[in-house]
Each structure stands twice: as structure tokens, then as C-alpha cells.
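Missing here is one protein chain; the remaining ones are kept as they sit in the complex.
Here is chain A:
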Amino acid sequence: MDKTYNNKAWLLVIPVFLLVALSAIIPIMTVVNYSVQDTFGGNKFFWVGTEWFTDVLRSERFHDALGRNLLFSFIILCIEIPLGILIALSMPKKGIWVPICLVLMALPLLIPWNVVGTIWQIFGRADIGLLGHTMAALGIDYNYSSNVFDAWATIIIMDVWHWTSLVVLLCYAGLVSIPEAYYQAARIDGASKWSVFRYIQLPKMQGVLIIAFLLRFMDSFMIYTEPFVLTGGGPGNSTTFLSIDLVKQAIGQFDLGPAAAMSLVYQLIVLLVCYVFFTVMSNVGTDKPEVEE
């Protein structure tokens, strides 16, 4: 059957295009323009060429923040993805407990970022916080504002608490969409629980896992509010991630040029990593023919 091509449908894309132009394309054009200039305020700009890019790429401060960001994203992905799958697998598939579990899972996602930071800031304090007080009572010297390890541990646990639910809900949606016939076939073949997971559930969850992985990577790589509220980037610079550093430079110091150059490098890294993840994960297990032409 011949396909009908109707290019008038493209007109429907115009509103989205305008929205993206206003919210993304024009701002990014401005950032590119800023990144090759210097300003002393008053909308007066001076051409500096690629100087800010060279500075950013050779700056130890940028390398350190990037390293911390990559480490943070790696750790939380290693925890949240397997934990999310595990919780989704243990959740009931029918009955009264389904809505209860779903609501409980959705609760942390509904809390704004700055409130999450404040909750954990108070929670971790030794004088009034349950966690800090309990740690002190157990004789553990815990202080997220002065100890680097404690600060990192608190931020990681806070992120896991806040965002694992997203992975759980996505995986759960993938799991409940698997037709019962697959499980019946597996039972007839005498498949083990591991085999069911490996050959039925995991492949069927692949699509949602890609989304979960990308969302969690992008979110964790761009994390700002929670660590900013909890530790303010400290102790020292130990939890100063790229976004915190960027805000310090752009708004704190009003160095628009270097901040623009840094944000472009930052964006390119996010774009590259997401593209690689997306391509690799969406091609896993698909058999493609040999090179054509």
C-alpha cells in the first residue's frame, strides 16, 4: 500500500518550534555571544575571542568540579538504577496495595528541591535532627558541614531518597505492561526467577530504563539546589558541582563571559554523554544488518 505524504502536518509543529525558539534557541544564541566577550556592566561588551574557553578548559577549578560531578552521577546511577529495579520487582502487581505503594513512591517526587535540601539539613543536624542526633548517640562523629565524607554521604543518600522513586515508577510501568502470556510460557519452560528477569522483564523494561537512566544522569549532572541548600558547596569546595560553580561565577562574580564559556562546555558534555547513552542503550540487543552500500 502506498503511503500518503501530507506535509501540511508540519504546520502543527510551528507552536512547539516557537516555544523552543523562545525558551532554548534564543537564550543559547545569547550565551554563545557572551562567551566570546567581556563585560563590565551597562550592556557594554568587548571582544575577547576564545580566551574564556581556553581559560575554562585549562582551569583546575573546572576540572575538579567536573570530576566531582561525574563521580556523583556515577555513584547515584550505580545505586538508583539497580535499587529502583529491585523495588519495582517487589511491588505488588494487583490488589489494594498497588495504589498505596504508588502514592508512597510518588511522595518524595512531589517535594520541591529546596525543601528536600532543607529537610536533610535539619535531619542531619546533631542538635535538632533525628539522623544527626542518632549518629551522635551511637558515638559516630557525623558532621556534614565539616567532614567531606559525611557531606558526600548525606548528599548521595538525599538524592537516592528523593529520586529512586522515579526509577521505580518507570520500571513498574514497564513491568505491568508485560503480557501474562510471557510468564505463562516461562513457567511451562520451567524458567528460574533469574531467567524470567534476564530474558523477559529486563528486555521489556529496556525502553523505560533508557529514559530513567538519561533523566537521572541529566538531573544528577545538573544538580544544584539540594547540595547548595545542604552544604553550600562545602566543606571547602568538596561538594561544589559544576552548576554551583557556574552560578558563583555568573551571578556571584558577574563574570558573564567565563560563565557562558563554562556553561557551553558543560552543555556539550551533557549532550555527548546523553547521545552516547541513548544510542548504546537503544541499540542493545537489536540485530542490525551488515554495512550497506
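We take it that a residue touches a chain if its C-beta (ideal position, glycine included) is under 8 Å from a C-beta of that chain, and two chains touch if they have at least 3 such contacts; residues count from 1.
By definition in this document, contacts and distances are computed from a predicted model.
In the listed set "D-Ala-D-Ala transporter", "Putative small integral membrane protein", "Heme exporter protein D" or "NitT/TauT family transport system permease protein", the entry agreeing with the UniProt name of the missing subunit chain is "Putative small integral membrane protein".
Among A:57, A:104 or A:251, only A:57 touches the chain left out of the display. Residue A:271 is the one among A:115, A:140 or A:271 that touches the chain missing from this view.
One of A:32, A:100 or A:140 touches the chain omitted from the figure, and that residue is A:32.
Of the residues in chain A, those that touch the hidden partner chain are 26, 29-30, 32-34, 36-37, 39, 43, 45, 47, 49-51, 53-54, 57-58, 265, 268, 271-272, 275, 279, 283, 288-293.
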